[in-house]
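Removed: one protein chain of the complex. Kept in place: all other protein chains.
What follows is chain A.
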Amino acid sequence: MSDEILSFDEAMAKYDPVLGFEVHVELNTKTKMFDDAPNAFGDEPNTNITPVSLGLPGVLPKVNGTAVESAIKLGLALGCDIAPVSHFARKNYFYPDTPKNFQTSQYDEPIAENGSVDIELEDGTQFTVEIERAHMEEDAGKLSHKGGAGRIQGAEYSLVDYNRSGVPLIEIVTRPIRGAGERAPELAKAYVKAIREIVKNLGISDARMERGNVRCDANVSLSPKGSETLGTRTETKNVNSMRAVERAVRYEICRHAAVLDAGEQIVQETRHWHEDTRETTSGRPKSDADDYRYFPEPDLVPVVTNAEWIERLRAELPEPPAERRRRLQADWGYSDEEFRDVVNAGVMTEIEETIAAGASASVARKWWMGEISRLAKVREIDPGDLGASPETVVELDGLIQEGKINDKIARQVLEHVVDGEGTPGEVVEKRGLAVVSDEGELSSAVDDALASMPDVAEKIRGGKVQAAGAVVGQVMKATRGQADAARVRELILEKLGVEG
């Protein structure tokens, strides 16, 4: 049964949406958060586990130091304060995905607090999203529901794989985000994209959403237009792609608006997003289930940071993605549109490396956005995976500059290079693709062409200089495209005694 919803435009006319996000990031450490079982995806069920992963009696957790450093780095990248002292806590709940009956998390003393992240929408509009906190915790096991339709509702029983149980997670919680208005769904998508980019750039997560490395719970509430009062919120879970986040937020805005318009109350609850029907459905109501009875984890000692440690980690941080983009665009002198195309094509790094290898910014863009992207599209792979290196581009351009090959031949050479025939120079050599620069050879090719088309030659002599194009074409054909067309034209006119 689907809920009544209002159109997005109607909803926007009456209400201001307020958003909030909880994004869970799975770290790519070698081992789990509290035990030395492998942190790996896709292995046989219940093989990457230790007694700690299973919460067997008497086991003791021990914190993964690398995961803590990843959390601090993320906190710094989000502009957060890093807590001098931070504790782990037990979040108690009973559910088969958690064998201990509690999740080890952080409660009132998280590792990072009070940050912000600048978000850029696709048209360049900027938003600042404030971060309330980022804390360390562990992932739960994976449930497969059997019987019914494979969903939890109507299932006869469930199977549990604890390989994921204990995988290090960082949960990033925003403060309420107001003022996005009709851009709210776009902002939701852009926020998740930005977080994904940040953790990927830091190298702390594989950030593959389809594997659940980055998962988003989206909170939505509506305030009457112009009002400061916060409405009742719902939290939509299971939104596991950037497009789904955008759609789920839009759907909840429209659903809330319809409920409020009917004079009814929003139920504070968890909603589940269904990508197939593009709807949310009610999960459990929040009231009772939220009573997690947190208390300090007695088996773990505090994490204490100091300036020296934090500054060492800060020094290891890569340049933030947004700053890097601004710097590169300014360096390269691309227009906003050109630069956006480069980013969307996913060849920014390739262009950067190509310029570092010696190409000009325009040559690098010409190749990566042109023939390399075209070939990659034909072969259905990413441009970066085609096999064209920055050096390939630099060498191709050099060969063109030297007049050894022309643009058209260069594109053929590229294809041979990515097919593994060697460097551009080697391909030109092996395949005999160099431009015919031997004047004698070129001269006789022109003579042959003129002889084969006497009527055209006559026209040119009579002053119809533009007719020379046909002869040029004939010569290019005879030389398999390897002649310098401009030189051929000069020769034709010389031979016929006509002024160019």
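Keep in mind that, in the parts below, a contact is a pair of C-beta atoms (placed from the backbone, for glycine too) under 8 Å apart; a residue touches a chain by one contact, two chains touch by 3 or more; residues count from 1.
Operating definition for what follows: contacts and distances are computed from a predicted model.
Q: Looking at UniProt, which of "Allophanate hydrolase 2 subunit 2", "Aspartyl/glutamyl-tRNA(Asn/Gln) amidotransferase subunit C", "STAS domain-containing protein" or "ABC transporter substrate-binding protein" names the chain we cannot see?
A: "Aspartyl/glutamyl-tRNA(Asn/Gln) amidotransferase subunit C"
Q: Touching the left-out chain: which of A:Ala67, A:Cys80 or A:Ile111?
A: For the chain that is not drawn, the touching residue is A:Ala67.
Q: Looking beyond the chains shown, say which of A:Leu230, A:Val267 or A:Val304 touches the absent one.
A: A:Val304
Q: For the chain that's not shown, point to the residue among A:Thr31, A:Thr104 or A:Thr354 touching it.
A: Of the candidates A:Thr31, A:Thr104 or A:Thr354, A:Thr31 is in touch with the missing chain.
Q: State which residues belonging to chain A touch the missing partner chain.
A: 29-31, 35-38, 44-51, 54, 56, 62-68, 85, 87, 92, 94-96, 143-145, 147, 152-153, 155-162, 288, 291, 293, 296-298, 300-304
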